[in-house]
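Note that one protein chain of the assembly has been removed; the remaining protein chains are unaltered in position.
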Amino acid sequence: MAFMLPLYNYPDFKQPPLLDAPCVRFEEVKQPGVAPEYYHATSIYPEYFQIRQGEWFLLRESRMDCVVVQKEDGDLVVTEFRHLKMGDLVALGRQENGEEGIFVHARPFDFNPDIPQKFAFRSRTTRETSFSIDYDELYDLLEFERQNGFIVWVLGPAVVFDRDARDAFVELVGNGYVHALLAGNALATHDVEAALFATALGQEIYSKRSVPLGHYNHLDAINRIRAAGSIQRAIHEGAISDGIMRAVIRKGLPYVLAGSIRDDGPLPEVIADAYRAQDRMRSLLRRATTVIALATQLHAIATGNMVPSYKVGKENQVRPVYFYSVDMSEFAVSKLADRGSLTARSVLTNVQDFAVTVERGLRKRYSDSFKKG
Amino acid sequence: MAFMLPLYNYPDFKQPPLLDAPCVRFEEVKQPGVAPEYYHATSIYPEYFQIRQGEWFLLRESRMDCVVVQKEDGDLVVTEFRHLKMGDLVALGRQENGEEGIFVHARPFDFNPDIPQKFAFRSRTTRETSFSIDYDELYDLLEFERQNGFIVWVLGPAVVFDRDARDAFVELVGNGYVHALLAGNALATHDVEAALFATALGQEIYSKRSVPLGHYNHLDAINRIRAAGSIQRAIHEGAISDGIMRAVIRKGLPYVLAGSIRDDGPLPEVIADAYRAQDRMRSLLRRATTVIALATQLHAIATGNMVPSYKVGKENQVRPVYFYSVDMSEFAVSKLADRGSLTARSVLTNVQDFAVTVERGLRKRYSDSFKKG
Amino acid sequence: MAFMLPLYNYPDFKQPPLLDAPCVRFEEVKQPGVAPEYYHATSIYPEYFQIRQGEWFLLRESRMDCVVVQKEDGDLVVTEFRHLKMGDLVALGRQENGEEGIFVHARPFDFNPDIPQKFAFRSRTTRETSFSIDYDELYDLLEFERQNGFIVWVLGPAVVFDRDARDAFVELVGNGYVHALLAGNALATHDVEAALFATALGQEIYSKRSVPLGHYNHLDAINRIRAAGSIQRAIHEGAISDGIMRAVIRKGLPYVLAGSIRDDGPLPEVIADAYRAQDRMRSLLRRATTVIALATQLHAIATGNMVPSYKVGKENQVRPVYFYSVDMSEFAVSKLADRGSLTARSVLTNVQDFAVTVERGLRKRYSDSFKKG
Partner (left out) sequence: MAFMLPLYNYPDFKQPPLLDAPCVRFEEVKQPGVAPEYYHATSIYPEYFQIRQGEWFLLRESRMDCVVVQKEDGDLVVTEFRHLKMGDLVALGRQENGEEGIFVHARPFDFNPDIPQKFAFRSRTTRETSFSIDYDELYDLLEFERQNGFIVWVLGPAVVFDRDARDAFVELVGNGYVHALLAGNALATHDVEAALFATALGQEIYSKRSVPLGHYNHLDAINRIRAAGSIQRAIHEGAISDGIMRAVIRKGLPYVLAGSIRDDGPLPEVIADAYRAQDRMRSLLRRATTVIALATQLHAIATGNMVPSYKVGKENQVRPVYFYSVDMSEFAVSKLADRGSLTARSVLTNVQDFAVTVERGLRKRYSDSFKKG
């Protein structure tokens, strides 16, 4: 069944209390990186700011826990505290119903009444929740997004610890279901290790054989890439003949490898500064229409912080941003489910099976897309 | 690749210390259900008892934590303490190296040196372990066992909470990969609920819709089966048109539904007495060559207690009994992994994905078996 | 701070729709153990049945997922399906608002407005939830219940795997904070094993040393108790000099050991029949005012099924029944939290720490109770 975007429920500003709402107030930043008292902090929802009587401005490319800065041209920009500059005009107000000129639209979408469960079901999700429909909907969503959206995958290293999962993800890249990749040093390191030595942390990724001196493999992989100058150069030199990083790079897809204190190396492409990495991640996430996070609490939560529940497209259409988190632990996924959005979904399973199942499901359902590659 | 059984490593009783070992001693039971002091307790391994000088008797249909009773005809029978009768002769001895006439054979199989990892790999298994090879080996094993073995599945209710997993398991039954089923009241109840109402605990097993008054559904399901007299009769009357219990019963496969204190109802076929249920389970497990336990700690551990690591076949061939446990939690599967057997495997994943993946994998790899049904 | 019971919120039957409600209908059982169609199934809440116009009968000693049988004297008795006899009159109706003569009272208690969080807070509980207040409230509750209530503990075997936890629980028994014990064969077996050999499953419960041939210890423990005839007799004979079972038995507290298919032995006191065990558990739970379940999914869920959220005391006072579940896993405790009752609480932690902390906390806060013993 073809995927259909839900309709956006446009707020009616002609009705009270919004009709009678004041304009939003702004105050100047007096200290770099510090917001004025009573700043407004953003949510994951569409938010409107009445900047002139009768004119409500919808935030674009929002994210939660930031402030709203008015530019000279009147534009409102969702800005991290650390990016505030002297003199920036920051929106004030903490009421969400319009009485301070701010309307937070917590129920933005009319989910199709004929298929009310589609992306509308919410309850406590556990390992015993049925996930058949989630897979089926995800196939349709990914096929739709392949052509109409921007699909960002967030990967923990577990995806490359297993041969079939790694191969499946490479297929997804090759067939157009991946538009950007967010990960850390470990994902890239063990993916390269698999390409060079067929191991992850010294264990073969299919046979599970522990190879002699295998604990050197990930260090050797890093050292060689550092010698080559970048993963990209190593690929061009032919040193890396398979894997996720190769598929992503050869296809010219954007990716961010964010550094962390756990890292060996790091690989040359890894961004050491956490906040510069955050900025780079957000620059990709501004385009995201669907995000799928696999087995990485750190990167999944970071991404969840930076991606709103909606996206404003061309011609001001508003559509949801879908967010999937896939993990083995109820504790992990509940951290993201608490975002409270109808567009967030959790699947409790091993990401190896998830990757393999999604690739097979798409191949079966949309074999034409696979033929076209 | 066709599955090959590993060779059995026959002990050499012509070498010391076994050559010089005494015969095993026996002592009479003086109180029903109570073993004499210094009884020998069985393990999961092949165990030999020297009953006459030079004659070593290999236990058949063993299980761990039981005693060994010598019958009048000289046969040695592995017996639960609770089944000991006055006058039974119980083997004595706690040394495992022959010095009390008992040899416990802890490394019974020569795993094929060309594929040493096959069923030979042991280490700490976690969600980050690679499982691709486990699936592939399992396909080959199941295809082999379909014709040459006896495959016992142990199911927790999660398998019927999801439409695709339930359907996949029905396919496995239909195509000959299931020879017996061990489960509890809940598995059968929610399977029947799904057949009657398309729900599990009141939630539709595909759409996840909560239906009105859905909390009555499992009670209504039980009540109707109780009215019919048995699941079997309800099936014959046409009341149950799909599901695992129907597939199992129509195929005439043996099954045990063991009662527990958690149960509603229970369904008529459920065995209330825990130890009678245990006896029935063991009577099936005596025949088991492969056991696969999905998402049920109680039944999986119970089964693990009752199934040895080997089976003596016709013409006294000795082969391994394979034991898979599939669960989301390292804690759960490590309880079984601690059995210490080379023939025990764990897969950390959601059993929904596991069932669907195994069915698809078998279908792809052994499509001929599927055609034949 | 002394514990205070919340006030019961008596329903007003003089107001519509209850004022205009019909009397509840009953129908005869026509097949033993089978309820008539459209039977009413009980919940964990107080339920009222209008048996004569203007006369609403409050169920006593209720439990969920049962039917309601009217006795000859007009009394309504909450009855398991399996106990239905020919001719029993079973209440009909599935609406909960009175329109079929049945009123399910889902908000029965006015929690004290000065301490509104007390037993009133509900949200998703995880390992990161703050539990300080839960401990403090539990101390006050247990001290109150020690004298005014009936505290039932439901124990998994983990409590006796650790010396300090086992000792702490023995102290709780000795000082009056335990009125009944529900457990399985394993709890009693390893408790006795600890008394006889200072081990659990062959590992010393303090030093963690694995003792030689330690895997015999639990079997020897069971065998000796079977030889003695009962735990009670073994205690009287002086064979068991410490532990939980000894403390419980010497104090004359009621207990139920329910059998399961996992059991070795079993110990003589263990009830083999799951439903007879359920009946025995329920007979104790009818008196329960607080239930605390530690690290046992099977017994905790079974108990949760059998205990309502309220108790009718002398002089028809209605009070809550508090239910605590303590476990390491969000998945496990959420199964009970889903009961939806304000009187259910979860603590995510290791039960070893829980037992030790509760004992210390009570000792510090209510040292007088400890002096009195």
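Going in written order, the chains are labelled A, B and C, and every chain counts its residues from 1.
Everything below uses one rule, namely that a residue touches a chain if its C-beta (ideal position, glycine included) is under 8 Å from a C-beta of that chain, and two chains touch if they have at least 3 such contacts.
Being a predicted model, the structure only gives us computed values, none of them experimental.
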item	value
Among C:205, C:235, C:281 or C:306, the residue in touch with the chain that has been omitted	C:205
Contact partner of the left-out chain, one of A:13, A:57 or A:81	A:81
In subunit C, positions touching the absent partner	117, 121, 123, 127-133, 135, 157-158, 161-165, 200, 203, 205-210, 295, 328, 348-350, 352-354, 356-357, 360
Residues of subunit B (touch criterion as defined above) contacting the omitted chain	124, 126-127, 329-331, 334, 338
Absent chain, residues of subunit A that touch it	31, 33-35, 39, 41, 65, 81-82, 94, 213, 215-216, 219, 222-223, 226-227, 258-266, 272-278, 281, 297-299, 301-302, 305, 328-329, 331
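By definition in this document, only the chains that are shown with their structure count from here on.
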item	value
Centroid spacing, where centroids are CA-atom means, of subunit B and subunit C in whole angstrom	32
Inter-chain centre distance, subunit A versus subunit B - centres from mean C-alpha coordinates, in Å	43
For subunit C, residues contacting two or more additional chains	329, 331
